[in-house]
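Certain chains of the assembly are absent from this excerpt, and the rest are unmoved.
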Amino acid sequence: MKRFLARWWGPCLLLLVWQVGVQASGVNQIVMPHPMAVLMDMASNPLVYGRAAAGTLLVAVPGLTAGLAMGGMLALLCQFSAVMEYLLTPLAMMLSSIPVVAIIPVLSRLFGYHMTTLIIIVAIICFLPAFVYMHAGLRSVPAGSLDVFSVFGAGARARLLLLRLPASVPSCMTALRIAAPTAILASLTAEYLMQTGGLGALFRITTAEFRSERAFGCSLVAMVLSVCCFFLALHAERAVTRRWR
Amino acid sequence: AETPSLPVVRLKLGWIANVQYAGEWIALDRGFFRDQGLDVTWTAGGPNAPDPAVMLAAGRADLSYMSWLPFLDAVARGNDLVILGTEMPRNPLGVISLPAHPVRVPRDLLGLRILAQGVNETTSINAVLAIAGLPRQWTFVPAGFAPDPLLDGQGDAFVGFDTNQKLTLEMMGLKQDRDFIFTNFADLGFVTPAALLVTTRAYLTQNRPRVVAFLRALIQGWTFNETDPAVAARLVVEKYGEDYGFDLDQQILQNRSQIPFTHYRGMPSRPLLSLDRDMMAGPMYAAARAAGRTALPDIDRIADFTVVPEAFKGI
Amino acid sequence: MKYVTHFRAAITAAVGFAVILVLWQVIGSAKLLGPTFPPLSSVIASLTVPYRRHLYIRAGLATLSTAAWGYGIGQAGGLAAALFGHLLPFSRAGLDRLASVIHAIPMIALGPLFMAVLSPVWAGTAIAAIGVFFVSYIAGCTAIESAAPTHRDLFQIFGASPLRRLWLLDVPSALPALVTGLRQAVPVAFLGTILGEWFGSAHGLGLLILSAMENFQIALLWSTVILCCGLSLIIFVLLGYVERIVGRHYR
Amino acid sequence: MQRVPAIELSHVSKTFQLNDGRSILALDDISLAIREGEFVALLGPSGCGKSTILRLIAALDTPGAGQIRVEGVAPAELSRAHRLGVAFQDAALLPWLSIAANISLPFRLAGHPVDQARVDDLIRRVGLADFAHARPGQLSGGMRQRAAIARALVLSPEVLLLDEPFGALDAVTRRSMNLELMRLWSTQQITTLLITHDVAEALFLADRIIVLRPRPGRIAHEVDVPFPRPRDATIMRTEQFHFMADTLTNMLADGFDEQA
C-alpha cells in the first residue's frame, strides 16, 4: 500500500482534487460529474464501455500496426535507394514539425468519413515515430561492425538481415513505446471529430445528451488504455534493450 | 468606448459567429443594446463547443441559444432553465435527397443510407419515423458539414439546412427539384423551432428588466435586418466573424434565405422572437415524446411567454 | 569539408522538398485524390490573395500568442517539476506517473471542460500547456541527469556544495537535452492550441481550419493548414539550429 | 611503518552486490599506510580492486568493514576541506569551459577567489600555455590529461590520487608525461597514490610499489624502489631497472589464475 502510494500519489491527488473541487464549487453535473458517479456508471455498464473500447482498439491497433509497418518499410527503402532517402527525409521532418492531429479535418475530407479513414489517420500519426526511430535504428549498428562485415565479405542481403535489422530492434521498441499510447488518444480524437464508432463517438453522443458521467467515463477508459499501453510498451522495451546491450 | 457602468449581459451563441445571428450583430453595431442600457458581450459556439446549457450551468453566460431536445435533457439533469423566445420559429433543417431516391414523405426514408453530421440530425430522422409510426429502418452514414458526399454517392440523402447546404448545392449550379429534392423536417411531421433563447430561472427573476431590455434591442436588430440582408452579412464578414474567413456573397444569400424562417408560417402578425404557446404545447411536446423524452415538465415551468410581448410593447 | 557536407545536405533536402511539391501539383491538378485535394498552385493562390492577408495575419497571430503562452507555461511547469523531482528524489516515481497520466487525458475531454470553466482564449493555452508540460518534464528529467558520473565524482572530490553543483554542473550538462525538449515541444504547443480553438474559440488558425471545412472552402482549408504547419516548421527548424550550437558547446 | 601516516587503511573490506544477486568481495582485509610526502604506486591485474581503494580514499564510496583515515580525519572531511586532488583515467574536463576555466574550477567549487597566477603557472608547466583559451574538444587526449593533472594540483592539495591518468596513451607520449609528472611532483612532494598497469611507469615514479592480487583483492607484495631522486629517463635503461621490472612482472603473473 505504501509502495503503491509512493508511485501513484500523483493520479490519486488528481482524483482527490476532482472530487473536492466538484463538491466545493457545487457545479452542476452537466459541467463536471462526481468521480464517484463516473466510477459507478463504469461499474454498472461494463458492456457499454467494453464495446466502445473494443471499437477504439479496432481502430488503434490496426492503425498502429499499419503505421509502424509503413514507417519501417519506408525506413528500409531509404537504406536501399538514395532517391527515397532524399524524398522521405524532408517529408519526415515536415511531419515531425506538424501537429498531425490538427490536420484530421483535411484527412477526413480527403478520405471520407469511414472507419478506414480513422485507421489511416492513426497510421499516419504512428508512422512518424516508426520512420524516425527505424531510420536511426537501421544506422545504429554497433561500432566497427560494418568493417567486420566488409572484411568477412558479407553481401548486401547478409548486411541487412544479420546486421541492420537486428540492430534496429531496440529503436523499434522505442517507436512502439511512443506510438502505442498516442495511437489510443489519436483514435479517440479522430472518432470524436468524425463521430464514427468507439469511445470517441460515445463521448460525443453522451456529451450532447449531457450524460457527462458517461462522457467522462469514456475519457477515463481511454486514459487507462493509453497508460496501460505506455507501461506495457515500456516494459517490453526494457526487456528487449537489455538483451541488446 | 463603452460606459463602464452599464450592466453586462453575456450571450452564448449556439453556433459560430455567422449571419445566423444577424439581429445581434446589428443591435451591437448600431448601439441598440447600449441604448437599452446594456453592455452585451458574446461568445461563439461551434461544432465542438460545449453545449450552451453547460455554459449557463457553469455560470459563464446569462443568455444562450439552445435546441429543443438538448434543452429538455438539460432540464432533466436538474437545470432550472426558462425559454424566453425563439430566433427561428421555423426550423430550416431538412432532408436533401437525389431524384433517384426522393424523400418527400416519412416512408421515403426507409432503407436509405442517410448522411448526417451528429446527434441533432439523427434524432430528427428517428423522431420523424416515430411520429409516423414507422420502424427505424435506415443506415447512418457519418458526414461532415459539406453536402458533397451525397453527390459522390456515399449516401442517398443528407440532413442539412435550407439556409446552408441547400444554398451550397445551388451555388454549385444544381437546381432544386431537378437535381435534388429538399424537404423540411416540419413537412415530414417533426416540428420544432431552431434556436430557442434560454436563461436560468434565477437570472430571469433577478434581472427581468435587463432581459426585457435585451430582447427589445434584439427585436430592433432583427427588424432592421429585414430592410437590407447585406448589412448584417457585411458586419459578420468584416467585424464580428472576421476570423472565420466567410464569403460575403454566401452570407448575404444565407441571411436572405433565413429571414422567412424567423417568422411563423401564415402568422405574419406574431412578433419576432416570440414563442407560440400552441406550437409548444402541441407539435413540440409531441416531437419530444416521439424522440423518446418522457416525464416532460409542465410548460410554464420551462417557458415564459410574457417577456417578448413586454419587450415588443416598448418599441 | 564540413561546409561542403552541410551544403550538400541542404541541396538534397531542397531537391526532396521540390519533388514533393511537384508531386502535389500533379496529383492535385489531375484530381487523383478527388476534389478535396487541390493542386499546389490553387493553394498558393488562396494563400496569397490580398483580401485574405489580414485574415491570415490575424489568425496566425492569435494562434501564435495562444501557443506561446501555453508553451511558456508548459515549459515552466515541466522544468519546475523536473527540477523538483531532481532535488527531492523520493517524489520522482510519483511525478513520473503523474506526468504520464496527465499526458493521457484526452484533449477532446479537456477542450469542452476548459471552455466551460476557463475562457475560450485560456482553454487553448491550457491544453497546449498540458501537452508541452509532458514533453518538457520528460526532457527536463533526462537533461538534469545527463551530467557524466565522472564529473559528479569530480565535484564531490573538490567539495562542491549542492548549489554550486547544480549551477556549475547539472544545469550546463542539461542544456543540450533541454534544447531538444524545447524543439520537440513546438508542434505540441501548436497542436494543443489548434485543438483548443476547435472547441468554440472565435479566433485563430484552428477556427479557420474548422470553418473552412464546414463551408467547403477547400483551398482556404489547405492554405490554413499549410500556414499552420509552416509556422511550426520554421520555429522547429530555428530551434534545431540552436540545438546544434548548444550541442557543439556543451558536449 | 611511520608514526603519523598521511593515508591509513586498517582492515578494509568491500563487497559489491551484482545485478544478478551474487556478490563480489572486491577488497579483503586491506591494511596500508602511506607516509606524508610519499609516492606510492598500486599495481595489479584488471579487477583486483585498485580503483575501489582509490574511490574509498576519495570518499566516493564507503568501506564495508575496516577504517580509513586521511591526515587523521575521515576521508570525506578532506574533500569537504578542498584538500584533495584527483585525476582519473579519462580527463573528465567540463566540455563547455576553456582549459583555463577547467583548471581554475576547483577554486570556484571551494568558494575561493581564483588565484590566476597559480593557474597560469600550472598551465605553463604542463605545456598548455598556447591552449589556455581552447576548449577541451579541440585538444588531443594527451593534452586533456595534462590539463586534468594541472586541475588536480591547482589547490595545492595535501593528498593526490591518480587513477591510470596515462592509461590510453601510446608508449612514447606516456613516457614524456611521466617525466612531466615527475618534475611537477618533485617541487611539492605531495602524498601521492598512483594506480597504473605499467610496471616501468611505477618503477620510474614511485617510492614504493604495492602489488595487489585479485578475487578477493588482497595485498600480494610490497616493493621499495631504490632509485635515488631526482631521477631521469636514463635509469629506465639500467640493468637494475630491467631486473626489477621483470621481478614485478613475475609478481603480477604470480597467482594470476588465467582470468578474463
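Per-chain residue numbering starts at 1, and chain names A, B, C and D are given in the order in which the chains are listed.
Basically, a contact is a pair of C-beta atoms (placed from the backbone, for glycine too) under 8 Å apart; a residue touches a chain by one contact, two chains touch by 3 or more.
All of these numbers come straight from a predicted model, not from anything done at the bench.
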Taken as a whole, the complex in this structure file has the formula A x1, B x1, C x1, D x2
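The working rule: only the chains that are shown with their structure count from here on.
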Could you tell me which chains make contact with chain B and chain D both? C
Quick one: most central chain, C-alpha centroids? C
Busiest chain-chain interface by contact pairs, anyone? A-C
Just how far, in Å, is the C-alpha centre of chain D from the one of chain A? 52
Take the average of all CA coordinates in chain A, do the same for chain C, and state the distance between these two points in whole angstrom. 18
Please report how many Å separate the Cα centroid of chain A from that of chain B, as a whole number. 39
So which stretches of chain A touch two or more other chains? 31, 109, 193, 207
Residues within chain B bordering two or more other chains: 48, 50, 54, 58, 144, 146
Okay, what are all the chain pairs that touch? A-B, A-C, B-C, C-D
Flag every residue of chain B that touches chain A in the complex, lowest number first. 48, 50-51, 53-54, 57-58, 70, 73-74, 77-79, 117-120, 141-144, 146, 149, 154
Touching chain A in the complex, chain C uses residues 12-13, 15-17, 19-20, 33-34, 36-37, 90, 93-95, 97-109, 112-113, 116-117, 186-188, 190-191, 194-195, 206, 209-210, 213, 218, 221-222, 225, 228-229, 232-233, 236-237
If we count contacts the way the header does, which residues on chain A are in touch with chain C in the complex? 6-11, 13-14, 31-32, 86-91, 93-94, 96-103, 105-106, 109-110, 181, 185, 188-189, 192-193, 200, 203, 207, 215-216, 218-219, 222-223, 226-227, 230-231
